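The complex appears here without one of its protein chains, the remainder shown in place.
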Amino acid sequence: MSTDEFEARLEAFRGDLPAVRPNARTVAAALDTPDCRRRRILEAASVDKSELARHLGHPIPAAQSPFALRRGNLFESAVKENGDAHLIAELRKQIDLPIPATRHKDLSSSRARTKGLKEMKLRAKETQAALSLLLSEDPYAPNVLDHAVTSLEVGGSTVYLEQDALAHYTGNKLYVVEIKSFPVINNQVDPVKLRPATRQAAVYILSLQQTLARMGHSPEKVATDAVLICPRNYDLTPTSATLDTRQELRGLRRQLDRAASVSELEALLPQGLTLSAADTEHCAEAVEQLPNAYRPACLDSGCELAYYCRSRARDAGETVALGTPVRQAFGPVDMIDDVLAMADSGIAPSRYEQDLAADLIHMQKLYRAAGGGAA
Amino acid sequence: MSGALLTALLRVRAAQEGRAQRAARFRHLHIADEPLVVAAYNLAGDPASPLGIVYGTDRERPCFRVAPEPRNRDIRFRLLNTFFSDFVAYVDALPEGDPPQVIAGNQATLDYLFRIGDSVRFLPVGEGVEPETVLGGRHLVRLVERRQRPGAATAVALTRDLAAHWITGQSALEDAALGPLLAWIDPPEGQTGRGAAESAEHTGLPVGPLPKPEWDEKLARLITKFNEARDGATDPKLVSRLGTPVKRMVRDALMESWDDVWRGLDLLVDLPEAPHAQERWAEDSEDWAAWRKYIHVPEARLARKTSARAAVWQLGDREQAQRRVEAQKIVDDPLKFVAAVADGLALSGLVVSADPDRKIVPPGRKNKVSRPLFTLSLERPSPLPLHTEVFWLDRLACQGRIVEMTMSPPRVTIEIAKGTRRTRGEDPTFPRLGREARFTTLDPGQDWRIKLPDADEVWTHSHMVPETQAVADQDSDFVPQLPDGDDA
Amino acid sequence: MPNEEAVHASERVTLELTSRLLKLGAHEALIVDSPPGAGKTTLVTRSTRTLVDSGVETVPVVVQTNEQANDLVKRISADFDLRVGRLVGSSYTVPPYLSRLPRVQIEKNPGDFHRPQVVVATASKWAFCQGRQSYPVAVIDEAYQMRSDLLYRVAPLFGSFLAVGDPGQLDPFTTLDEKPWQGQPYDPLQTAGAVLAENADGDPLRLPVSWRLPQAAARLVQEAFYDQAFMAGTLPTERRLHLDTVDIAGWADKTLTHAAETGWGFCQLPARHTPPGDPEVAASLAMLVRRFVERHPWTSNEASAGDRRLTADRIAVGTVQRAQEAAVRSALDQLAHEHEHLACLREVVVATANKLQGREFDVVFVWHPLSGRQDATEFHLEAGRLCVLLSRHRHACVVVSRAGIRELLDAHPNSNPVYLNVPAKFPDGWEAHQQVLEHLGGHRVDALP
Partner (left out) sequence: MESIEGLSARINQLQNEANEALARGDVDALTRIREHLQAAERQRNRVWEEALASASSPSPPHSPGSRAEGPEESLPVVTPTTARDAVRMALTDVGAPLDPKQIQLWGTAKYRTSFATSRAVYSLRRDEQRAWRQNPDGRFFYICPAISHDTLAPARAALTVSTWDDEDRILSPYTPRVAYLKLVLATAAAVKECPAAGPGDRRQLEVLLAKLARPLPNLPPRLADPAVVGEVAESELALIATADEDIRRASLERLAALSDEQRLFGQPLKVHSTSRRHA
């Protein structure tokens, strides 16, 4: 089956649900659940999963508060005002940008100032023109590119990504700059915020490498260290740090190779399956035909279907809904009722679990004898 | 037996019964007579811009402080100054030798209080910053930082401590929210834990410090109206008059958090206190007394970063404290003992042969020494390997080693080497034939004080000296301005 | 005769080491990174000799465990005629053979020795005799297994260090949450080797040869776990493992024959999620060890002229969790109990990776850390743990595991902690496991339960 035949099949599968374009955040978020084939198919068909979740009766709470959005924009403008003054200051610290290398180019809108996908394609072409000028070692080529747009091949479709900034100087590598508004307090950052930032940096770096490869330059010219600029302590003074993204890059390449293999995706998509916004019953059935890999970590992985998958797992009584350590503790016995049957009767489903069953009985006896029970 | 087995079994049991299962019969945490309960809401995105804070020691008389526009320095510091002056008053009113105790709904609130304290504790007094604010900030940071030491009780995060005493029927990740956790431990009549937890998730507001994005949308409209109305003015009366709609909305949200935190605290207080909890609280008092003496010296300096020497001491002290707390819990609480057996750290069995008066001549020694011998029959083969050191739970001074072990029938023979002499005129007691005997491998005994060389003697770590107290490297004039001409 | 190139390479490094050692100034440290089985202990003993000959009155040696200390004292008193002091903790019972060794004195505090040329003690013991006496230079063995908070407490005693260690092994750890120390100027959980290297000018010296690992193992271990190259000390043909050719037990014997020839064996059981103490893997390991002993193994290698029977105490079974260790131990003891000719199975060493660290055997059977798991935690994925298990053998290593590890690795999101301004940790556990799995694929034999 050729790619566009498969593309049509995905289109049909999406039914009347709205489509959504992937961006750096969604591509990075998918790294949290590399083994969930339901998420991979839905994202390959660019289904709007939050719409789908609403239809299935388990909407995901909105993610971003208006104050956080505003602070993000406020901080980015603070970094980029006065001709990227702070951005250049931090680049001098992190990648020893030489003093005269401050040739600035703003790619935030294309010359034709169109809208939507056309605009992104134009800006991508202009970015490539700026990059080829830069890499031809022309002493006057702009070397601090604002809002460059690079493209990334995700499962057969091209995703256009707007980067905060790119920086380069002759004889050195091309650096991706990421501007985030979470603070660095006493040199420490909240890891819950740092991991997605590192993954997004990896997505930008990979898209830059692919863009360079398409232009005939070696991807080695892109540094795998990203420059992170975020506020220091309690106000908006910018500070910077480097993020080593090699491990995330490796995970991302592995994920994208798998997403790209049409044959594998095709095997996952049952023939003639379609989603329909109108009739939730049919919709739920259709989704259930796609195997998932729910675990509690899905709730923070940015997958809009997490609450839906959780309620199905809880209804079915799977031990994984209680956390992966609980599922791991009972080996192959992964249903709540089976575990309790084994704990109460001491009968193991197979000879592998004999020791386990005996341990459970003994522990339950001790627990009850010591006064354990419901709250 | 794998360590997580008992917790896993209790989670499965709780999920099936629809109620949390007990993980402890005693509360391993001392609760002060009048702890300070705190709940707060912060402006999303900012590290330390408090929208509103509610605090107090009496459930009926909560103090509310709301800053309708916390990004404005004057309005923000009006809230901070009032809160910290009340906080310092609370600390000073405590009886001698009794450290303050802060009760918060979750660890995120404690971390947030740490950030609030840290954002003020290095500021120079003046320009709208009261001395109590700086001092209160230092006290608050000290209390929350102290909690990083295992067994300390100066700052209580209810989600963490409730989850240590009950096992819910949901995953540990979801235990981080107070509402669902309370729903599992104490579900309302006729509701299962799951049903109550899911409704708490959807209808209830989070306990803080991060509000719900939908709630933020409504609040954003009110704050924009408030800013337009005051047009840059920050005079207190005007701010409080114009800010009433914002205040009412924040107050209602905080009221919900206030009730939830008290409900969680009641659940903890209902449990009888474990014997060793009082001893650990005494250690907290000692530390607090030393801190009070140090901080009131005028030239008291605070390092913003921990030095190599402090880090080494901290690591050693906390590892010792962790070992001692784990050991004490096993001794205090029968349920914790069962968990230790599941973890392969303890042993219980029926004494089938006892020889308390056995005397032998150990190799290389001349005179006879008393080495009592006991054989226990177990229900499961002993997880403890040969030669493991064990302590008898009923009298910890009675210490010995496993000298022999058989698989079927599962039996263990223990030779007692210490605690065999008469002390203070009483004969030593030993496990008796036909009775159950319990042994633990963790020694709750006193550990030695950590003595460290002076910093300048340690040439291997000399290149790691932190910056000393940075004099308010806070950039006061680069505070987040509001766009389009609003004042800072 | 051993591999020429290896001998020259290691002599070159030894010469450079000796010259830099003698030029070591005050408050300076010379770090020597050594791959597994590169003769660390020989290096420590010879350096002690060099320092004594160069006029150092007493050379203190800092080791990590009492066993290491006793082995070292035995080696020094056997190889050199030096007066050795063994410093012991107050509650430590000294093994009898130690006090019978010539020129060895055992005391509880350093002042009681009379003119010792070498004093050996564990790091925690040295930490207690602060400031009593200061020595110009000291030797640290296993510097990468010593935590730097311990280094902080012993540093004032010594003027300078020769620190020898294997960076690929298991790092020292803590049961506490590591977050409070991140981002601080000094993280006490760093290893002593790392802190000394940060402080020293010039790169660490690298021992280029692993005398222990056979050719087949050296290449894989180096690629998967070390960023610096090293080579095997023996030519492929030199070191032979011989088994009786009788071949009755199917998959077990097939694996053993293959392992004797190639140095690697990989037994794969059908895929199945199992609790940690998987009885079937334990039974397979016991069967392999039993057949190995029953086929009267003997070895010929470069060191000894004639051939040598491989005794049971030269065999080890490495696991990751205590439950697995207990399962294998009881299976072996059961066999030893039922058959007299298998009584020697009681001497086979069964231990977790932490306890196998720093030890050497002729043949090692490994319970794969990820066998039968549904998800990989950081503990199971740690590269150091796998490296210890795969680098203890002189002749052959046989890995036993359930199928399904490739799918488990593919499904694992990268969960390594991310820090600001700190390069990603090398070697990465996930990467190392993939490389090892790739390599073992070529040696696979399917085991039938």
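Letters are used for the chains, namely A, B and C, taken in the order the chains are written, and counting of residues starts over at 1 for each.
In the analysis below, contacts are C-beta pairs under 8 Å (C-beta built on N, C-alpha and C of every residue); 3 or more make two chains touch, one makes a residue touch a chain.
Source: prediction; values computed, not measured.
Within the full complex, the residue among A:Pro142, A:Gly251, A:Pro296 or A:Gly372 touching the omitted chain is A:Pro142. Of the candidate positions A:Arg9, A:Arg25, A:Arg54 or A:Arg103, contact with the hidden chain is made by A:Arg103. Considering A:Val20, A:Ile60 or A:Ala89, the position touching the chain not shown turns out to be A:Ala89 (whole complex).
Looking at chain A, the residues touching the absent chain are 77, 81-86, 88-89, 92, 99-100, 102-106, 108-113, 122, 129, 133, 138-142, 170-171, 237.
Keep in mind that, in the parts below, only the chains that are shown with their structure count from here on.
Across the assembly, the chain pair joined by the most C-beta contact pairs is A-B.
Chain B has its Cα centroid 33 Å from the Cα centroid of chain A. For chain C, the set of residues touching two or more other chains reads 184, 275, 277. In chain B, 1-2, 305 are the positions where the chain touches two or more neighbouring chains simultaneously. Put simply, chain B touches chain C in their complex at residues 1-2, 148, 150, 305-309, 311-312, 314-316, 318-319, 322, 344, 364, 381, 383, 385, 407, 451-453, 457-466. Interface of chain B with chain A (complex): residues 1-2, 4-17, 19-22, 25, 43-48, 115, 118-119, 166, 169-174, 185-186, 194, 211-214, 216-217, 220, 304-305, 334-335, 337-338, 341-342, 348, 379-380, 474-475, 478-480, 483. Interface residues of chain C facing chain A in the complex, by the touch rule stated above, are 179, 182-184, 272-275, 277-280, 372-375, 407, 410-414, 416-418, 420-424, 428, 430-431.
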